[in-house]
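See below for the structure under consideration.
Only a portion of the chains appears, each positioned as in the full assembly.
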Amino acid sequence: MFKTFPIKTNQHDQMIEVTHEVQNWIYEQGVKQGIVVVSSMHTTAGLTVNENADPDVKTDMLRRFREAYPWDDPKDQHMEGNTAAHMKTSTVGHQQTLIIEDGQLVLGTWQGLYFCEFDGPRQRKFVAKIIQ
Amino acid sequence: MFKTFPIKTNQHDQMIEVTHEVQNWIYEQGVKQGIVVVSSMHTTAGLTVNENADPDVKTDMLRRFREAYPWDDPKDQHMEGNTAAHMKTSTVGHQQTLIIEDGQLVLGTWQGLYFCEFDGPRQRKFVAKIIQ
């Protein structure tokens, strides 16, 4: 059980919740228990699990990441000029593994799975695989 | 094979080793080989694998995380005022996957699994699932 999920970002830095897309696919597959590995196919966009309630958390996190890893850094040698996006991707990680019990992703009340765009807007994709 | 582990933290920032709790559960289940996915159920507390020998490593790490992501930041918009804890959780990750061989977690001599509290003290919990 493997699926590719296309995703269109529309900002330079953006956290887009994808919990429901992954959960709905698990429902469709009829999987009751196991794990799902979800993985970004990019080096300037990752995945993380964080708060799904107050959208200001996302705003703050993206701003704090910009402060930690400024976009313009005269010491960067990478021609594309997006080293900051590579840093952020390795920091949050390109992949997350979630547990499935009783057909449901096991997440806390405030936890959501986010696709993290760090060099958009772009057409992106992530993949997921279920292991029972 | 799925289990919920309650954990009580007693400091604002704290790394608590949970390797033995997870290992003992694997012994109880009689599992000889596979993987175990261990996951925090929170967005301001994560999990990481780091040094289990000198406790000063934890002290230094928690201080360095506070310096990288200061608690008080006038630009933060999140009402709860704990954006720094969300940053640290996405940095270390909410989840770790460990390998099991011959009934044992495959970890290096100095590696331990730590529950990382970034906004305590609180009653917390993490979950674990074994895949054979």
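Lettered A and B in written order, each chain numbered from 1.
Here, a contact is a pair of C-beta atoms (placed from the backbone, for glycine too) under 8 Å apart; a residue touches a chain by one contact, two chains touch by 3 or more.
Since we're looking at a predicted model, the values are computed, not measured.
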{"item": "Whole-complex copies, counting every chain including the 2 in place", "value": "3"}
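We adopt the following convention: only the chains that are shown with their structure count from here on.
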{"item": "Centre-of-Cα separation between subunit B and subunit A, whole angstrom", "value": "20"}
{"item": "Subunit A to subunit B touching residues, read off their complex", "value": "33-35, 48-51, 54, 56-57, 59-61, 63-65, 68, 91-93, 96-99, 101, 106-108, 110-111, 131"}
{"item": "Complex interface listing, subunit B residues touching subunit A", "value": "2, 37, 39-43, 68-69, 73, 75-80, 83-84, 86-87, 89-91, 93-95, 97, 127, 129, 131"}
